[in-house]
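A single protein chain has been omitted; all remaining protein chains appear in their positions.
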Amino acid sequence: MASLRPIDYADAAPEVRAVYDDIKRTRRIEDVNNFWKYLAHDPLTLKRTWESIKEVMVPGALDAVTKEMVYLAVSVTNGCAYCIASHGAAARKAGMSDAMFGELMAVVGMANETNRLANGYRVPIDPAFDK
Amino acid sequence: MASLRPIDYADAAPEVRAVYDDIKRTRRIEDVNNFWKYLAHDPLTLKRTWESIKEVMVPGALDAVTKEMVYLAVSVTNGCAYCIASHGAAARKAGMSDAMFGELMAVVGMANETNRLANGYRVPIDPAFDK
Amino acid sequence: MASLRPIDYADAAPEVRAVYDDIKRTRRIEDVNNFWKYLAHDPLTLKRTWESIKEVMVPGALDAVTKEMVYLAVSVTNGCAYCIASHGAAARKAGMSDAMFGELMAVVGMANETNRLANGYRVPIDPAFDK
Amino acid sequence: MASLRPIDYADAAPEVRAVYDDIKRTRRIEDVNNFWKYLAHDPLTLKRTWESIKEVMVPGALDAVTKEMVYLAVSVTNGCAYCIASHGAAARKAGMSDAMFGELMAVVGMANETNRLANGYRVPIDPAFDK
Amino acid sequence: MASLRPIDYADAAPEVRAVYDDIKRTRRIEDVNNFWKYLAHDPLTLKRTWESIKEVMVPGALDAVTKEMVYLAVSVTNGCAYCIASHGAAARKAGMSDAMFGELMAVVGMANETNRLANGYRVPIDPAFDK
Partner (left out) sequence: MASLRPIDYADAAPEVRAVYDDIKRTRRIEDVNNFWKYLAHDPLTLKRTWESIKEVMVPGALDAVTKEMVYLAVSVTNGCAYCIASHGAAARKAGMSDAMFGELMAVVGMANETNRLANGYRVPIDPAFDK
């Protein structure tokens, strides 16, 4: 089996181009990332994923940089190399400074550590947290 | 083997009490959570973990509620029931509203989904992210 | 420490060759994948793993392509790059079409998302599921 | 912080009721699962998640029982107790027999094992898988 | 769907009883754990899993307590509550002291933390590790 190839705008079907156009317009960028060029092999998933991302990542009760940092925190926890690179870049673009990145990684590291300490010591949930 | 029992203040050794006292003073609470009462079986890990948490969770480039929400995002991704309960409570206490919680979960969900789409489609990292 | 090197047929001990031969015969292939050439450093694990795989992956109540797609779904969830590549190829060989791959990834993505939503909202199991 | 409470139909806002109604109609069930009654705290996420699930889980190139078994395989890999219970039930309802369940678990187990063997032996991807 | 019920010795088929007998003889115990009583729903998986465990857990280059501690470390990392309980008990039985447990958890915690720091900082592998 060959691995998939990215689908560039020039070769894309109309419904794929429509999504690419919306991504470029929304994010004010000249071309879409590889992520979208691979998802384009399944236009339905491409469209649904983009529309979900657009809805979820719009600033609301949480601002853009917080959302991107949370995205990065999850990606680091899961060890997804592509997502760490792409959402690291997105978080920087949204305003994450070096100091913010450093503190973010420190929290992510501690959370991953204490998650396992809680598991290993079989700590029962305090009644106060279940009221 | 019996599962461990929590170590209450009254039964704690002096070096454990010293950590409990510092937690209670720093967080302005009357008693420490189960997490600490179980870690107390290993006073060295108790002390190191608390001092690390204290250093990492102090507001800095990221404020307290952002740090607690990131902690919660990692705990949800890992499925640590204890940590979801305790850091959910801590995030609420630090100011996370219902709307912030809803958006946080939405981002955590999408990140976990797209991490796997990136894995499954074997998306190569865009050169722009590696400059 | 040097990383391990693959053990080719020509250099393999008799008990390793016997496993290689069985893999090649069973799968009707000319050479075994890197996975087996590395496991060959531990002939006991090589033999046990191959015999388990052979027993588990034989068509039964589930057919071959379904089993390979489930294997791929797990590998994508865990982010194992080698297994995504090898079981993606195996699933294709067993009959997974582009459309089946697209739908598989969509389900894997949604499951990873909703697993975390269920964690984060701390949803209790419905009594109907425990009857 | 109190943990969340499920939102029953009688107490639900109109936009939540509309989703509940569509779930009940689509799945021909009398009431929705706890998962939806908790997501209802965020009507936007409730609606988006349901519409995504509805689109993804409809039989297509993969039939309903295959999709539910993949969902279960992912949930078992992630250790999401709620999702294991709910999608185990859904897979049964869609036609998963005892024998199919047994083989599914065997594949999920082996995949989780060999994913780590591939990691631990640092097996490089065969050139044939990247052509 | 009902959740599965454990299969006790009195109700077990001959091939299941044969495995139960071998477990009891090998481990010098009077009854098998729930794990085996549930796997018994699939006698083939029961037999294969037991024979693999028996082969893998026998003392060799690593002694029994080291193997059980590694099993526990993995189970804690994955957050498998059943396995943490059962292999915690097994490790104790094999000789794990309170001090050994404490140090084990400390290592597991640090490894989970630094795994994410390495991910998040995108640290490239040192050439010395690939020689």
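Each chain carries a letter (A, B, C, D and E) given by its place in the written order, and its residues are counted from 1.
Here, a residue touches a chain if its C-beta (ideal position, glycine included) is under 8 Å from a C-beta of that chain, and two chains touch if they have at least 3 such contacts.
Being a predicted model, the structure only gives us computed values, none of them experimental.
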- Item | For the chain not depicted, the shown chains it touches | A, B, C, D, E
- Note on the structure: Considering the complete complex, of D:19, D:32, D:46 or D:76, the missing chain is touched by D:76
- Message: I need the residue numbers on chain A that touch the omitted chain, in ascending order.
- Response: 79, 85, 88-89, 92-93, 98, 101-103, 105-106, 109
- Message: Please output the residues of chain B touching the missing chain, sorted low to high.
- Response: 1-3, 44, 48, 52, 55-56, 129-131
- Note on the structure: Where chain D meets the chain that is not shown, the residues are 72, 76-77, 79, 81, 84-85, 88, 104-105, 108-110, 112-117, 119-122
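Rule of thumb we're sticking to: only the chains that are shown with their structure count from here on.
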- Task: Could you tell me which chains are in contact with chain A and with chain B alike?
- Result: C, D, E
- Query: If you take the mean of the Cα atoms for each chain, which one ends up farthest from chain A?
  - Reply: E
- Query: Where the centres are mean C-alpha positions, what is the separation of chain D from chain E, in Å?
  - Reply: 26
- By residue number and range, which residues of chain D touch two or more other chains? 1, 3, 41, 44-45, 48-49, 52, 56, 78-80, 85, 88-89, 102-103, 106, 109, 129-130
